[in-house]
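The complex appears here without one of its protein chains, the remainder shown in place.
Order as written gives the chain letters A and B; numbering starts at 1 within each chain.
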Amino acid sequence: MGALLEINNLNVHFALADGDVHAVKDASLVINEGECLGVVGESGSGKSQLFLAAFGLLAANGRAAGSVRYRGEEILGASPQRLNRLRGGAVTMIFQDPLTSLTPHMKVGAQITEALMVHRNIPRTAARQKAREMLDYVRIPESARRLNQYPHELSGGMRQRVMIAMATITGPDLIIADEPTTALDVTVQAQILEILRALKTDRKTAIAMVSHDMGVIAGLADRVQVMRFGQIVESGTADEIFYAPKADYTRMLLDAIPKANETPAPAGAIGTPLLTVDDLKVSFPVKDGLFGKTRQLRAVDGISFTLHQGETLGVVGESGCGKSTLARAVLQLLPKTGGRVVWLGRDLDAATGSDIRKLREDFQIVFQDPLASLDPRMPVGVSIAEPLKSLESQLSRQALRERVRTMMQRVGLDPAWINRYPHELSGGQNQRVGLARAMIVGPKMLVCDEAVSALDVSIQAQIVELIRDLQAQSQLALIFISHDLSVVRRLSHRVMVLYLGRVVELAPSAALYTDPHHPYTRALLSAVLSPDPRAERAKKRELLTGDLPSPLDPRAQLTFLKSRQNEPDYRPKLEQIAPNHWVAEHD
Amino acid sequence: MMAYALRRLLGAIPTLFVIVTLAFFMMRAAPGGPFDSERRLPPEVERNVKAAYNLDKPLAQQYLIYLGKLAHGDLGPSYKNKDFTVAQLIGTGLPVSARLGLSAMALALLLGTFLGVNAALKQNRWQDYSVMGTAMLGITIPTFVTAPILTLIFGIYGISLFGHEFSLPVGGWNGGALANMVLPVTVLALPQTAIVARLMRGSMVEVLRANYIRTARAKGLSVPHIVLGHALRAAALPLVSYLGPALAAILTGSLVVEQIFGLPGIGRYFVQGALNRDYTLVMGVVICYAALIILLNFVADILIAFLDPRIRLS
Partner (left out) sequence: MIATGQTLKAVEEVKGRSLWVDARRRLFQNRAAMTSIVILALIALLALLAPLLSPFAYDEVNYDIIACAPNWWPAEASCRAAGHIFGTDAVGRDLFVRVLFGARVSLAVGLVATLVSLVIGVMYGATAGYLGGRADTLMMRLVDVLYSLPFVFFVIILMVIFDRNFILLFVAIGAVEWLTMARIVRGQTLSIKQKEFIEAARAGGVSPLAIITRHIIPNVVGPVMVYVTLTVPGVILTESFLSFLGLGIQEPLTSWGVLISDGADQMETAPWMLLFPASFMAVTLFCFNFVGDGLRDALDPKDR
């Protein structure tokens, strides 16, 4: 097995409007035939730029220097013709966001056959046949029909399979996968990784797997390189890196990942019930076609639960399950179409607009994207003070600033930064600002809507700890929404699993993770990746077939209850199978 | 697709209606009638003439009568050129203006696209700067300045090329002879060429930054293949949206160009009619122009749906 790709002392610079950025510093690596190299790093590590630069795909303001050899031939700075012969033929790439990475106005079939016709000189009909076979290989149903569809007509998972088909059809020696599953749901990610694994074993294709997710790397890589701030910090076999890491940074990364066998749920006194949600429904009208009738998208389709003081309820589910809509409807940020929300014994239907405004002191929310949830033109001190200013308008400016400084200290921010702007702070620091803003009015309940999902793993752990502390200090009731089961585990007393707007399982944390009943919960748990290569290799996977159905499809609710499919309006009922453990009916 | 086209077509009709109504009431609101500037007629004759032109009826009724005639394609007689109906006048002028306008459009679109795409491909290099610099000139110098300058250079002084003396006629239509068309079409097309070039450059630069272009490059496709197969179609979208306003701008510009080069198009009729308060003529011309633009907008909408499957299928 020879070396396919040899990179030596690669340096990449970008000339930006505000200065020069040294994105990749002196990086060297080797990929051998048939092996999978994992390149792991957080944002800003340069892992993607490394491969883009190696194959001449940098943006116009980027410069690369060093040596990149493919099968012994130097390709850095090679002529465009030489690079074009290589790219798409022997070396192919898969990118992160399949929606924007596929040409929107070209049919899927045309895009797949294009590479084949250019590189292997195969006539069109033969190429189409091969494309169809390829779609079958990546398990896309109805492959003939799909060839004539456009990218936006396919779901996210299917689009990524198309990208894989496109990258595999020319029979490449090396596939570079740049965060291929980051934008996908967890169960879909599991399916895509299965396909990549098969490529490695069936076709002996070498893979360069670039990811920030150690779990993804653990399940796939033979050897691993860890990158930080443009430099390769450590490299070795997968076993070496995961079981005996030498660099501090690697160790820190591994520690930050929530472990599968950790003790879940913080101990804490659980008090009186604060919030009762009863059969909540939220629907949106969606226009079907041009003159078509308006259909109802049932985002939340009958959810009930109670939340107590000091308790954390974890809400998990994939896209379209309605978890964000649920949160906003409970917080009165969205109108509901049915059911009741009762806060402290008071039915919120009867409350007027100004009543609700006053009640906002009681429940607050932290959003997913720390930068987008802050007004870029306001200093962070002003953003933090804003809810306090609106809800306790009698406070003087001095008093406000004092409260802001105190709050900043409490969330771990330097109060001297009170005049800084969001773009001057990092993602983690901005999320602390978001927390400060939510906590400053002293709420009784906090909703965290994917509050750590956009952060690097090392920062995630810090923010989760911070939330735990804040909860312990003020007996906060917490609704923690996430698609990431391992993060939810750390904080939650109880966990609620949602599927297409309904609850499929609700159980105490320990019970859910050790004894899941519903097939969807089991698939979710099976899809969770752990940074343990041996465990990952040995794992038996329970995969869902196909993609997540569309919420508009009325029969989608019965995916796990096929026996009742002739009753399209039937909703699987929640049954209690153990104290506090509820499961929706399923086959 | 058919449903989409139908909806667009239905949307066009009220637009035309609005224009007709606007034009009608605006002209009627003008002080003075079409006969004020001539010698005062004896009252009985004036009354008869007014009756013949329906000017003695209430305004609302005049409007309805006009609409009715319009539906039959009768634009009424010209108030000033009493030997002709408006339809006849437009009939002689429209072919001229149409040839002029459409040639200018075609030139602007083709040349502008070519220059803009080239500038985008050679971003920040001399091809880019020179095209954008010239485009700036084209936008800021009005047509009634470029017309005399170009006439002077190519018409009066002439240029010598390949040993031959070249000079273009400085005015007149001459039945639409090619030599007579060169200068007016060029002058008319210049500002729009500049705008199209800037538009295409900006749009192309945006598209070339897109993720799917990176995928195409990663597939090893050559630059011409990427530009023609992947980038151009997406980059053309803003251009197609601009077609309607472009035609409006060219028709506006034709007022000046027809004046300067002495071309017998309907632009000239419009200006004269406006100054003479020739109601029917002015309205006839406005309706004509508006119909052309609305038609083009409709074609543009269809074209956009054709170019972007996301619109077509939503």
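Operating definition for what follows: a contact is a pair of C-beta atoms (placed from the backbone, for glycine too) under 8 Å apart; a residue touches a chain by one contact, two chains touch by 3 or more.
Everything numeric in this text was worked out from a predicted model, so none of it was measured.
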Quiz prompt | Contact partner of the left-out chain, one of A:65, A:333, A:399 or A:577 | solution = A:333
Quiz item: Which of B:86, B:255 or B:305 sits in contact with the chain that's absent?
Solution: B:255
Quiz item: Considering the whole complex, which of A:75, A:253, A:341 or A:365 touches the chain not shown?
Solution: A:365
Quiz item: Residues on chain B that touch the omitted chain in the whole complex?
Solution: 11, 15, 18-19, 22-23, 26-27, 29-31, 123-124, 136-137, 139-142, 144-145, 147-149, 152, 156, 244-245, 247-248, 251-252, 255-256, 259, 270-271, 274-275, 277, 282, 286, 289-290, 293-294, 296-297
Exercise. Would you write out the residues of chain A that touch the absent chain, in ascending order?
Key: 15-18, 59-61, 331, 333, 357-358, 360-361, 364-365, 367-369, 372-380, 383, 386-387, 390-391, 402, 405-406, 409, 412-421, 423-424, 434, 437, 441
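Everything that follows uses one rule, which is that only the chains that are shown with their structure count from here on.
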Quiz prompt | Cα-centroid distance, chain A relative to chain B, in whole angstrom | solution = 51
Quiz item: Within the complex, which stretch of chain A touches chain B?
Solution: 55, 57, 59-60, 80-81, 83-89, 92-93, 95, 97, 100-106, 114-115, 118-119, 150, 152-153, 163, 166, 289-291
Quiz item: Mind pulling up the chain B residues that touch chain A in the complex?
Solution: 3-4, 7, 123, 209-212, 214-223, 225, 229-230, 233-234, 307-310, 313
